[in-house]
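I have a structure here, written as C-alpha cells, and I will follow up with some questions on it.
One protein chain omitted, others in place.
Every chain is named by a letter (A, B and C) in the order it is written, and numbering of its residues begins at 1.
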Amino acid sequence: MKIGIIGCGYWGPNLIRNFSALDDVEVVAVCDRRRERLDFIRRRYPAISCLTVDANEVLRSPDIDAVVIATPVSSHFELGMEALANGKHLLMEKPLTATVEQGRRLIDAAEQKRLRLMVDHTFVYTGAVQTIRDLVVSGKLGQLYYFDSVRVNLGLFQHDVNVVWDLAPHDVSIMDYLLDRSPRAVAATGMAHVESDIENIAYITTYYDDNLLGHIHVNWLAPVKVRKTLISGSRQMIIYDDTEPSEKVKVYDRGVDVVPDGDEIYRMLIQYRTGDMWAPHVDLTEALHHVSREFYDCIHEDRPPLTDGQAGLRVVRILEAANRSIRNQGKVVRLD
Amino acid sequence: MKIGIIGCGYWGPNLIRNFSALDDVEVVAVCDRRRERLDFIRRRYPAISCLTVDANEVLRSPDIDAVVIATPVSSHFELGMEALANGKHLLMEKPLTATVEQGRRLIDAAEQKRLRLMVDHTFVYTGAVQTIRDLVVSGKLGQLYYFDSVRVNLGLFQHDVNVVWDLAPHDVSIMDYLLDRSPRAVAATGMAHVESDIENIAYITTYYDDNLLGHIHVNWLAPVKVRKTLISGSRQMIIYDDTEPSEKVKVYDRGVDVVPDGDEIYRMLIQYRTGDMWAPHVDLTEALHHVSREFYDCIHEDRPPLTDGQAGLRVVRILEAANRSIRNQGKVVRLD
Amino acid sequence: MKIGIIGCGYWGPNLIRNFSALDDVEVVAVCDRRRERLDFIRRRYPAISCLTVDANEVLRSPDIDAVVIATPVSSHFELGMEALANGKHLLMEKPLTATVEQGRRLIDAAEQKRLRLMVDHTFVYTGAVQTIRDLVVSGKLGQLYYFDSVRVNLGLFQHDVNVVWDLAPHDVSIMDYLLDRSPRAVAATGMAHVESDIENIAYITTYYDDNLLGHIHVNWLAPVKVRKTLISGSRQMIIYDDTEPSEKVKVYDRGVDVVPDGDEIYRMLIQYRTGDMWAPHVDLTEALHHVSREFYDCIHEDRPPLTDGQAGLRVVRILEAANRSIRNQGKVVRLD
Partner (left out) sequence: MKIGIIGCGYWGPNLIRNFSALDDVEVVAVCDRRRERLDFIRRRYPAISCLTVDANEVLRSPDIDAVVIATPVSSHFELGMEALANGKHLLMEKPLTATVEQGRRLIDAAEQKRLRLMVDHTFVYTGAVQTIRDLVVSGKLGQLYYFDSVRVNLGLFQHDVNVVWDLAPHDVSIMDYLLDRSPRAVAATGMAHVESDIENIAYITTYYDDNLLGHIHVNWLAPVKVRKTLISGSRQMIIYDDTEPSEKVKVYDRGVDVVPDGDEIYRMLIQYRTGDMWAPHVDLTEALHHVSREFYDCIHEDRPPLTDGQAGLRVVRILEAANRSIRNQGKVVRLD
C-alpha cells in the first residue's frame, strides 16, 4: 500500500516514522508548504521520492492508495474531499473537520466512494485507554457517575483555533470511546486572556442520560503539565494519569453503598467502601503504531476502522456545541 | 473573656481545644443535643462547669461574653439571632447562614447591638493563604487571569446539605479573600448520584470583571483526596496544594508575553517565559489558633475581625447563586 | 489493671492517651522530672491521682500492676530492673536497653519473676507492616533478596544518642519482624557533622544467609522527610512508603526469571516480568492502640507479647554492632 502524507508540522514526522515502519506500507509522498520542512524530511527519509509543496501532487497521484492529512483543521474538509474524490482512503488528523456539516459531507463522500475514512483519535489507541475501556465494558465500575478530565500546561498557543479545538479533542474522543454514548447537552465557559477571541482556558460540561456527567478542563496557561482523568462508577473508580511513566491507570475499589438502616425501616444508611487500589500493567507501545496499523488493516480487511468518520463526527459535534455555548455565556446547547 | 460553645460534632472539640489554650479566655459552657458528646467533653475538660443539651442555657447565661456556634447551617440564623439578642459577641461556623437574607439580618442585628460578628473561614487563617494573599497584593502575579480549585475526596456525605454547602465554603472564602472582589455572575452544575436532591458533585464558575474567571470542583465521590488550587496571573502562577506536608505553595515564574514581531509590524508574537519555581516557607501553625485569637482580639480591641459578617455574606451569596444555577440546569445567575 | 507511666516527653502523652482509652486499664500514676510536664498532664487527665517527679513512687507503689518506661535509653535498664524487682509487668520504650548485656539481664529478671516484658516496637503494630508480614509469610515474594530502608528528615538532634540509636530502631525492628531471621554480620558507616561524636548520618548493612542483604540509611540532616522501604524477592517486590496518606504499601508483580535459552543449551536468558501493581488497603488504626492492647492482653492471657524481650534484644544486638562498626571505620562485625 502506498501512502501520501500532507502536513509536516509537529505531528507529521511521527506519522511518517510510524507508517514507514510498517511492513506492507510505503510512504511515497510528503507535502508541506514550508520547504524547510521538506528538507528536514528528505535528510531523514531519502527513499521518499515525492516531496512537494503542492497538495494536489499527492491527492491526485495515481500511485497513491491512501492519504493522511495532518494540516490545520481549517483545511481538513477541502483536502479530505479532494482525496476522496480521487479515490484515496483517508486518515484525518483530529479533529475530523471544523464543523459538523463538513464532517457529515466527508462521511457521505467516503460512503459513496466505498472508501475508508478514519480519524486519528490517537489516545483511543493507547494501552491505558484500552485497559480502561475493558474495565468499563466489563461492568466492574458499576453504574457510571462522572468523567472528569484535566488537560493543562503552558502553551503552545495556536493562532487559528482556541484551546477547545486544540486540546479538548483528546478528552472528548477518550470520553466518547469510554462512555460509548452521546451527551444530551453541552455547556462550556472559556476566556481569552492573551489574544482576543482565542480562548486559552475552557471548561466543558456534557450531560448524559441517567445522571452521568462529563467535565473537561483545558488550559494553555497553567504552570505545570497535568493530564488527569477521573472516571467514577457506583462500584469502582479510576484515575488515569498520562504523565505517570508506568502506573498510568489506577483502579480503586472504593465507593458508597446505600443500605437499609437496621433500626429505622424507612431510613437508608450510606456505607463507605475503602478497598484496595490496583494498577494494571498497561501496554506502553506508541499509540501511533496502532493507529497506522489500524488504518492499513481496515483498508486491507475492508472493514470500518475503530475510530471511523462517525467517531470523528461525534467529537466535532461536542466541540462545536461547546464553542457555541462559550459564545453564549455558558448557555446549555441541546444535542438531539 | 468567658465563652460558650454550641455544637460539638466534628469541629466543636477543635474549637474548645483552641479557645482553652488562650490565656485570657475561659470556655465556661458547651452545648450539644447528644449527651454522649457532652460526656466526651466532660472527660477531657473537667473544668468546664456548664455542659448542657439546652442551647438557651448558653445563649442566655449572664456569665458569658461571647458565643461560638458550630451547629448545622440550618440552625445558624436562629441561634445567632438569639445570641446577639442576649448581647453576646458571635463567632459563626462557615457558612454564615443558609440564605443571603438571613445573613443580612444577622449583620444588621450585630451592628445595632454593637456586637462583634465573625465567621470562621478557617483557611483564610492558614499560613499558606496568608502567603498567597501577600503575593497577590504585592502585584507580583500581574493581572489576575483565573482561580481554579479542586476539593474532592470520598465522603463524608451529609444528609441535610449538598456538596456545595459542605465543601465549597472553603474554596469560595479563599477565593473571596485572595481575589478581593465579588463576581458579576455565577453558574453551576451538580449531580446527585446517591441520595436524591443531595448533589455529591458540583462545578461552580464565577465571572468577574476584566476577564477574571473562577472555577471550583467539589466532590464527595472521588477515590483520593485532592486539595489543589491554581491562581494564574499574567506574570506569575501559583499552585497551592494543601495535601503537601510542607511545600504547600509553589510560585512559578512562568507565563506568556505578547510582543511586537520585529519582522512584521502589525503582527504580535507570543513568547513563553519558563523561569524558576519557588516554594516560600509557610507558617504551619494550626489555623484555628489564629481564628480563636482573632475573635478574642477583635472583641478586646473593639474592631471588625478579618473575616466579618460581610465576608460571610459574600460567601453565602455565591453559594446561594450556585445552588440556584444548579436547580436551573446551569443557567447563569447575575449578582448585582 | 493499674498502670504507671514513667517519662513524659514526646511519646509519653501518646502512651497515656492510648492506655486511658482501654476499658480494663487505668492509668494511675505518671512520673517525669520536669514539673511543667506533670502540670501539662494534670490539666488533660485530672483523674490521674499520682503525678510525681520520683520514679520510685511509681515503681514501688503496691497499687500498680504494670509499668511503662518511656525515658531516654540510658535509664531503661536501671528503671526496668527496679520495676521487675517490685513485681511489675514492663513495657519498655524502644530500644530495649543501651547494651546487649543489659537486655539479657532484663529478660532473665522478667523470666525469674514470671513477669511480662514487652518492648514498644511501634511500627510492628501498624497495618502496613502487618500487611507486608502476611505477604512475606505467604511466600508470594519468592526468595527474599534485599531489604532497603531510608528514614531521613531534618532534626530532631539528640544530645545523648546518635542517629543510629534514635532512628534505626524503627527500621531494625521492622526488618527483624519481616525477615524473621537474624543477620550473620553487621557493618556501618556514620559521620558527625554538627556535634562531635554524635553521628547525624549513618548507613547500616546487615548480612544474612542465602545472599539476603539489609541496608538502612538514617539521617537527621536531610531537607525533606523520607520513610521508604523496599523489600525485594525473586517473584514480587514491595515499596512501603509511610509518608503516603493511604497507599502505604505497593506490591509489584515484577522481577526477572532466569530461563534456559532455547537456542543454546548451556546458556541462560534473563527475562523481565513487568506486571500489575497492587496497593492493598491497610488498617490505619493508630499503632499505639494495638501496642497498649497487646500489653494488656499478654498480661491478662499470661502469654508472651508479639514484641517480647527477645525481639528487643535482637534489635539492640544489631544497633550495638552497628555502632561498633562505625567506631572501627566500617569494619564488619560478626554476630554468632
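Keep in mind that, in the parts below, a contact is a pair of C-beta atoms (placed from the backbone, for glycine too) under 8 Å apart; a residue touches a chain by one contact, two chains touch by 3 or more.
Just so it is clear, the structure is predicted and the values come from calculations on it, not from any experiment.
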Visible contact partners (per top-of-document touch definition) of the missing chain: A, B, C
Sole contact to the chain not displayed, among C:Met1, C:Cys50, C:Met81 or C:Leu213: C:Leu213
Listed residues C:Thr52, C:Asn86, C:Ser234 or C:Gln310, member touching the removed chain: C:Ser234
Among A:Ser182, A:Thr243 or A:Gln271, residue touching the chain not depicted: A:Thr243
Candidate in contact with the missing chain, chosen from C:Glu26, C:Glu93, C:Asp148 or C:Glu247: C:Asp148
Absent-chain contact - pick from C:Arg33, C:Lys140, C:Arg254 or C:His289: C:Arg254
Given C:His193, C:His300 or C:Arg327, the one touching the chain that is not displayed: C:His193
For chain B, the residues touching the chain missing from this view: 246-247, 253, 274-281
Sites on chain A contacted by the missing partner chain, in the whole complex: 44, 46, 224-225, 243, 245-246
Interface residues of chain C (partner: the chain not displayed): 145-146, 148, 152, 154-155, 157, 187, 189, 191-195, 201, 203, 205, 211, 213, 215, 217, 219, 221-224, 230, 232, 234, 237-239, 250, 252, 254-256, 258, 268, 270, 272, 274, 277, 329-332
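Just so it is clear, only the chains that are shown with their structure count from here on.
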Whole-Å separation of chain centres (CA-atom averages), chain B against chain C: 41
Shared-contact residues (touching 2 or more other chains) in chain B: 224
